[in-house]
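Other chains dropped; remaining ones untouched in position.
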């Protein structure tokens, strides 16, 4: 993920949101934040109100990781994921997803003695990457400079079973045609394959 | 859009956000809200804090409509779009985009006498539709009942020049494969063509 | 009510505020809001804090409609009234009261099968109107232009049994004498009689 660094942690709580009480199902939710010093320009803390961008990213991380978990097997427990960006150089939300998957796995490894159902709750690997079109050229894993100039910005989340969890493509300055879309999808699928290997390596340590 | 009804309005303001002051460029921003009585279950007003879903939708509407406008030709002015859902039966965010495009055009028609540059600021038509996979079958323009059961939910925004502005596909319960993705894109492109006709008709009145 | 249009809806909830729990009594509460596009000048949404004017109006609507209901017969249920102003041309708070009375009646008609006690909970008709003194002349149902110039502004709420629920007279620029007060009361009583007929007609549909 280039120079981007995100601290990811996962906690297990023996409770669920009100609307799931009595359902027997669990939940996973995520919070995302950029540390003030993570960027060359100081990032202001979101202490009075959480901005739209942060909400959007948190929801994306949560949805993506819930695909990795069988919430019925989890039982009435919640996994709380925290992603704190230490250094931001593009692709922080996809790095947060890829890294949090590892944090969730480590938490499950640590707690499966106490909660045996946890192990089987893990359904599939999940990883994410950003792709984009910069000056007409499709690029993988954009850094800050490339991202700033991108005509199209796309975040892709995939499962270890080679399916899509999220396809979020946005025309920043130029709408894109079918060919552009297909090129980006191809690029992303390849990049995510590499991330799956990195995740496996991290978890075998 | 089925039984969904969204009140869309557009205002022009002779100012821009701080970060655009002195740039000569304009801006367009959107607010979205569901009236308490728009659903069978009362929707709570967002008076203390605006939820993540609302933020996400507002940002999508704003980004989509900015593609229709040449912000350089607009000059240092802001278009404020308001989308208030009167009746919600699925697809409120895409209905808001399609309807707001009309509101923006009507505002421009009304004000082009006073601000001649406005007319040429309109670059292209923009419309949006939702598609999804329900029990394995790709469907166009899901209503509330269909949306609730959808395995995959996708919102597509396109320009009159037949390009993508946004592709937002989310696996709600089942990740989707390439074929599913391509089927949804095909369906959406067709549906949006029909909406472009409806917009033209509304504007010729 | 001239060009003023207010969407009124009423929901029944099977709960009451904490301070009524165990009392056997019900409650009715109201929320009021102006849509951003309801006025020629865009009205800002009250998303961070609800202003004093809104609080004042909501409390007035709630108090007025509670007079129409026997809260003991309602039982431990709450009626939630929502008044959303679509077009504002003066007298929005009195229009909200007069219209919400109809919404409450329709809700009761719909739900009396399920909750037979509801029917008898309705005690009396309630309607409201604004009056004012403009350039020395008492006027009924002021529109925006008249309201802006009014020396005295008064809102009157009455029951179908020809009694006062609220008398709220305010000197905007000129304090008023006894004769002015009596003239306004006479005018308002007549105007409200007409509104009672309109309500009856709406409910017989």
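Assorted remarks:
The first chain written gets the first letter, and so on, giving A, B and C; residue counts start at 1 in each chain.
Following the convention adopted for this analysis, a contact is a pair of C-beta atoms (placed from the backbone, for glycine too) under 8 Å apart; a residue touches a chain by one contact, two chains touch by 3 or more.
Here the structure is a predicted model, which means the values were calculated and not measured.
Here 3 identical chains are displayed in place, and the whole complex they belong to in this file is assembled from 6 copies in total.
Just so we're on the same page, only the chains that are shown with their structure count from here on.
A separation of 49 Å divides the Cα centre of subunit A from that of subunit C. Work out the mean CA point of subunit B and of subunit C, and you get 34 Å between them. Residue numbers of subunit C whose C-beta contacts span two or more other chains: 48. Interface residues of subunit B facing subunit A in the complex, by the touch rule stated above, are 49, 51-53, 55-56, 58-59, 63, 67, 124, 154, 158-159, 161-171, 175-178, 180-181, 185.
Residue ranges of subunit B in contact with subunit C, taken from their complex: 7, 9, 11, 13, 31, 33, 35-37, 42, 45-50, 80, 82, 84, 86.
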